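For this depiction, one protein chain was excluded, whereas all remaining protein chains were kept in their positions.
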Amino acid sequence: MKKIINEPSNFVDESIDGLIKSHPNVYSLAEDNSRVIKRAKKSSNKVGLVTGGGSGHLPVFTGYVGEGLLDTCAIGSVFASPSVDQIASAIRNADNGNGVLCILGNYGGDVMNFEMACEIVKDEGVNTKTIIVADDIASARLEEKEKRRGIAGMIFVFKVAGGFAETGVSLEEVFKLANETNNNIRTLGVALSPCILPEAGKPTFEIGKDEIEIGMGIHGEPGISREKLKSANDLTDDICNRIFDDFKLGDNDEISLMINSLGATPLEELYIVSRRVIENINKNKTKIYKNYVGRYATSMEMAGMSVTVLKLNENIKKNLIAPSNCPFWTN
Amino acid sequence: MKKIINEPSNFVDESIDGLIKSHPNVYSLAEDNSRVIKRAKKSSNKVGLVTGGGSGHLPVFTGYVGEGLLDTCAIGSVFASPSVDQIASAIRNADNGNGVLCILGNYGGDVMNFEMACEIVKDEGVNTKTIIVADDIASARLEEKEKRRGIAGMIFVFKVAGGFAETGVSLEEVFKLANETNNNIRTLGVALSPCILPEAGKPTFEIGKDEIEIGMGIHGEPGISREKLKSANDLTDDICNRIFDDFKLGDNDEISLMINSLGATPLEELYIVSRRVIENINKNKTKIYKNYVGRYATSMEMAGMSVTVLKLNENIKKNLIAPSNCPFWTN
Amino acid sequence: MLQVIVLFGQIKMLNKKNFIFILEKLFEQSKVCYDEFNSADGKIGDGDLGITILHGLEEINKNIDSFSEDMGENFKICSKAFVKRSGSSFGTLIAFSLMNIAKNLNNKKECNHEDIIVIFKTALNTIMERGKTNIGDKTIADTLNLFIQKLEENKNYSELFKLASKEALQNFKGKQILVGRARMFNEKTKELDDPGMYALSKLSEIF
Partner (left out) sequence: MLQVIVLFGQIKMLNKKNFIFILEKLFEQSKVCYDEFNSADGKIGDGDLGITILHGLEEINKNIDSFSEDMGENFKICSKAFVKRSGSSFGTLIAFSLMNIAKNLNNKKECNHEDIIVIFKTALNTIMERGKTNIGDKTIADTLNLFIQKLEENKNYSELFKLASKEALQNFKGKQILVGRARMFNEKTKELDDPGMYALSKLSEIF
């Protein structure tokens, strides 16, 4: 795995700079913090939406700042939490007096730092609420759902909350829908090969030539089981069974799917997986609404993919397809 | 490199099937040919736009079928031309009496097969014209521009012609703008590591651990020079210099950029490259309009990227951002 | 084999009847050589030449029932049939050639020696134009070129195609292939026959 980079220590700052320079109508840098991205044009009359997390997952997290999506994002180093100071700046930049909803993945450092930042801005009079996305069914049992890590499902929460916030509803209302969305999401992934951290220069984990790991986290956190590489259909069936064991769907339920590549796995393979997921779902009467297949939450050039199921209701659906302006989301 | 596939011989058919099943509102299969994709809803009152080429490059070619873009696509096996019969079917499916523009990359087999298909449908009364996209400056000198291969720049032609066709103009007019667009595009890429052909099971080419090849084609065709891996900035400067030697831009010119990953190279790295390209362009007074950074034309999980420059004029610009409905294009 | 020798040793023309006979023989030969053609192509290409030839000839033979006395029409049927199942360069070049031959023959019922020369010249020109090839690039065009030369000297078809196609292979030993997918293998193509030329030589053994 070869990287097109300059000084590894500049990796994050240069990629942020490139993002802003490439899409100046979508993103801009916060005046007070070089690791905080905000929309090119601050919105003035709505609940602010903030996220934050480590770098190396583009389009997550920064990519989803934009009209109809998030307002600001605090950017940590590769696979590392943003600092409390950065998060506090992101919150201040998102606030316009209507309060701020923080949406983050369930990672120890991120959670702590957001908590601390929320306490700091509270002293300054900024009202916040927090949604901790926990969709990865591999990382804890259903009884401890709140302990699960947040992975690709996060983007559904960004989009639904983002769409709803744009309508001018209150912080409490956005929180409620975001929370409902979070509870309606299940994700399970599989890792095939590691990525290389620019500063470390070595792979994040080791895995045999013919091995895969079901449920491995996007930083290489241990998964459910390490297995021999099997056919796309067998693998997909296994993933579907585990998801639907966790998440019973009724005949009249309607869902959206996200088939997400961790980076290197190409679209062709995602569609082979997507096809099989849909075949599995079509066995019962669950309706499929709109699907998302692509690179939505990555670990740089890691190979692997995840399957996310979002159960819809009218309000979630409406906001999922509400207008947005973001290079990584097609309506 | 591990693949999530079933029988290698089903790779193409299963990924097409997955594409259609995943986005049934965008794509459908032609009734008369299982390797021809058409829009979910045939348009009735415009010039038809057809493309075709080998599989393994998603979103190219099939992905760009959709409202505001192409009407149909003929799909070959991995890295192989579609057959004349498939192309003829794609043309018939795109035609609604207003003639058909074929837009394809400059590859021997594709060109021949499209020529033959056009002759066949001519006998049936279908009027066609053809644009052979030739944007890869590595593949022939400027004096022989028509011999250049077609790579990522193709997508700009799809989009501009697609937008314009939607306005109901004549075949002649769409051809003219598509041709102009084609002449206004230059691309240069670099390959870092190969991909694996599902049926062959082995890499498409060999390259040293610390080597890159400037100008290598998307199937591994020989490039301009094989070099030691260098910094992103040095590499980007080299690519920019070669492009702007070939393509002199004036102070009042306006351009759009596409920074395209061949597959594995992550967005973070593309943005490091994009940043440097923009810095280079900002040295003179060329204006930058809208940029596209992502995986637009890939070789499955190949690592590498390409830089495309499209010189704009009012009509190209208008159609570049005209509405479209395609999972791989954001307006 | 005797029947063919008779045919080509003596009749020196092409009509519906012997055309069908040749096409049947070619189809049989393409089955025999299927693996051999694929593996020749596999060394420096995508290994589908046997498939292309077998499928093309199979499809042609399926359409033989619709042949008429009009040789132009017959070549047209062949062209459409050949291309139907083929996605590869060889298939398209042959189909293009068959189409142009059909145009040149118009309503002819019998092709004499001169017509046969025109048939091959048409094929050669078509391939050079459509394939953007020159004589000397080490492709099927070079075999056709030698066919034409020999046809201009000689009317003994039973020997001519067999010998000329072998001679063509000989002439290009040690030379590099300059077009098509194979050219990407550069030096390596020097020691190997061009798969298309090799296939023409094996197919000529029916005569």
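Going by the order they are written in, the chains are A, B and C; count residues from 1 in each one.
We take it that contacts are C-beta pairs under 8 Å (C-beta built on N, C-alpha and C of every residue); 3 or more make two chains touch, one makes a residue touch a chain.
For clarity, every value in this text was computed on a predicted model and none was experimentally measured.
J.: What are the shown chains that the omitted chain is in contact with?
T.: A
J.: Touching the absent chain in the whole complex: find that residue among A:Asn113, A:Ser139 or A:Asn319.
T.: Looking across A:Asn113, A:Ser139 or A:Asn319, the contact with the absent chain belongs to A:Asn113.
J.: Spell out, residue by residue, where the missing chain touches subunit A.
T.: Residues touching the hidden chain, for subunit A, are 76-77, 79-86, 108-109, 112-113, 115-116, 119-120, 220-222.
The rule we apply is simple: only the chains that are shown with their structure count from here on.
J.: If you average the Cα atoms of each chain, whose average lands nearest the overall Cα average?
T.: When every chain is reduced to its C-alpha mean, the one closest to the whole-protein mean is B.
J.: Could you tell me the distance, in whole angstrom, between the mean C-alpha positions of subunit A and subunit C?
T.: Here subunit A and subunit C have centroids separated by 58 Å.
J.: If you average the CA atoms of subunit A and of subunit B, how many Å lie between those two points?
T.: Centre separation, subunit A to subunit B: 29 Å.
J.: For subunit A, which residues are shared contacts with two or more other chains?
T.: Expected reply: no residues.
J.: Where in subunit C do residues touch at least two different other chains?
T.: Within subunit C, no residue touches at least two other chains.
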